[in-house]
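Here the complex is missing a single protein chain, while all its other protein chains stay put.
On to subunit A.
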């Protein structure tokens, strides 16, 4: 289908964009890569009267790795962030999860900040912003504000961003020394939205596991970070497999998936647990592999 009529605006400066948002924000929408918004418009699930295309703005396309974090400008595509060696070195969770976001042709156009603004509980990046304790930066009528992930996500597909505000960047804190990060998900076909996905940060001191936190894709209705430290505390890294069942059980107890045509709620819950156990075992492997991307598993057998 085709979208219903609207007026397209294409500002070239941030001030101009903010001006347009002030005038039309309530009746309009920002469009960045359009990889979430255009399908919504094509299917007529929304009919904004104005679109404000931000892709001609300058100065919002930087990736800066400094002060223990990775700051990603609003126009950085998934693909560019995925390919940044600096971003990957500072926060390997970015690359690990970005490789699971849709297909390359979607990642070539879709922005990481746009996917945070879209706040889809089936999206990988909101879970990664939460897991890393990150924040977004917004500009609007009252200047600039920084919004922590807990305050930014208020519901499925819902954020605390005001209609007159534009996100200018998102910041993902880097891994601290002694931490390892990984991501794993299961999809029916490569590039599909996950049936279930798990991101984890494991903390290791003196060859012993001392902390573990996780966040999830497709099995919670908005990003949550769960502390699984109790299930691993004091266990030697070399014996991580002995802690995997407790981790899996703890995950199954805290996620709350919804069933649909692709998978029942129970199956998704079980998957989240199994993926969490396997991811823990992978993260416990010798550090040579700790910076490696952990891609999605092969598609489920017999998948359509």
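Rule of thumb we're sticking to: a residue touches a chain if its C-beta (ideal position, glycine included) is under 8 Å from a C-beta of that chain, and two chains touch if they have at least 3 such contacts; residues count from 1.
Quick note on the criterion: contacts and distances are computed from a predicted model.
> Under which of the names "2Fe-2S ferredoxin", "Ger(X)C family germination protein", "2Fe-2S iron-sulfur cluster binding domain-containing protein" or "Isoquinoline 1-oxidoreductase subunit beta" is the non-displayed chain listed in UniProt?
For the chain missing from the view, the UniProt record says "2Fe-2S iron-sulfur cluster binding domain-containing protein".
> Can you list where subunit A touches the absent chain?
Per the touch rule, subunit A residues meeting the hidden chain are 1-8, 10, 31, 34-35, 38-39, 41-43, 51, 53, 55-56, 79, 102-106, 108-109, 189-191.
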